[in-house]
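This report refers to the structure that appears directly beneath it.
What you see is the complex with one protein chain gone and the rest in place.
Now for subunit A:
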Amino acid sequence: MSDSSKKQDKEPAFLDKQVTRRNVLKYTGIGGLGVLLGASSLGGVFAMTKQAPSETGKADKNETVPFYGKHQAGIITEAQNNVYFVSMDVITTKKEEVKHLFKEWTEAVALMTAGNPVGELSPNHYMPPKDTGEVMGLSPAKLTVTFGVGPSLFVLDGKDRFGLKHKQPKELVDLPKFSFDSLEKDWTGGDLCIQACADDPQVAFHAVRNLVRIARGKATIRWAQEGFQRSKQSDPKQETPRNLFGFKDGIVNPNVQDKQEMNKDIWVQPNDGPNWLEGGSYLIIRRIQMYIEVWDRSTLKDQEETFGRYRDSGAPLGQNLEMDPVDLELKDQSGKLMIPENAHVRLAKGDGKQVILRRPYSYTNGMDAKTGSFDAGLLFICFQREPSKQFIPMQQRLAKMDKLNEYTVHKGSAIFACLPGTSLGGFIGETLF
């Protein structure tokens, strides 16, 4: 934690020079200043509380991730502790309403990511509060919200729902069926997605909840899953997070600071088509249930050969350090491959041509009612420029012979095109609608 954020924690908010409107409301309540005004002033009060949406957050800069920009936040942003992911079905039949929804969403996200409520408290107490209130007094906790559109927004059951069919990218189609897929309808697909990430689960949920509320009557939740990683508090050294199998996950990731690399592998480029998606990225999410009970009774040797890495250090088998480049040719004294043919890391790497940006989270969802086991696993989320050349060939390889398949089952899956970012005055989706 930086010095300035420590300071923020210690000082009572009202001593802070930057008093947010939220604090004003809070202290108004405590102070109980009561001045009875003539009825004519009321209109003024109502008018005053209407605040133009803008990025005017007074929250500590260390706790905020800028919302506006060429790309949406939450893609190359360093993964926060928590995610709340929802896939939604659009129920309105009017394109104008979808467009309006994205405008309202943009306003709300600009406010929330800057640490403001989605709307000020109205003095009219006969109305429900605009903001649901559970993050009052909390920092934005590096909240990012990332929106995407799914194939079914363009064409559903063969129907060009919103006159957008001609804009559907050729890459934005349902994923092919992979071997051993066991997809459930309740965890698959969607017209829209919201990925809310924050260093606090309540902040992430608050964002999604308020956005879903804004969408009522226009879109409904299709499925939702929250996810987590080890928190930054418990891992100050920021080592690679471990998945629920106990192994480090996401070691091989492109360098998000390298703009060239990002343009090559992650961001949709000007000539990729369609134009509206330039600066966007394809998000693929897989809800992978882990048979953790089965895993827990397999030997360490078996576990390490499954991944192709040492559990402790994360180093590739036969090597010393986590970041050592994976050497697939390495053999032991008897001439046997150190990293077995069916090890996860070997198949994921392939010929090394497919690069994706992994942003995975673990999930637990209580008990699997059918088996009495945990329903726990990996909410695998990745970003890329061209799924047909990146995730899809990689997953085809893995699905066929990854030893990890003995311990996992893919139950959910979806693909979304994450829209490009926007600037003040614009809205997410402005290039599409």
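Going forward, a contact is a pair of C-beta atoms (placed from the backbone, for glycine too) under 8 Å apart; a residue touches a chain by one contact, two chains touch by 3 or more; residues count from 1.
In the analysis below, contacts and distances are computed from a predicted model.
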**OP:** Among "Iron ABC transporter substrate-binding protein", "Response regulator", "Putative MnhB-related membrane protein" or "Glutathione transport system permease protein GsiD", find the name that the UniProt record gives to the complex chain excluded from display.
**Re:** "Iron ABC transporter substrate-binding protein"
Subject >> Residue touching the undisplayed chain, where the options are A:69, A:137 or A:217 >> reply: A:217
Original post:
For subunit A, which residues lie in contact with the unshown chain of the complex?
Top reply: 19, 21, 24-25, 27-29, 31-37, 39-49, 91, 121, 123-128, 213, 216-218, 220
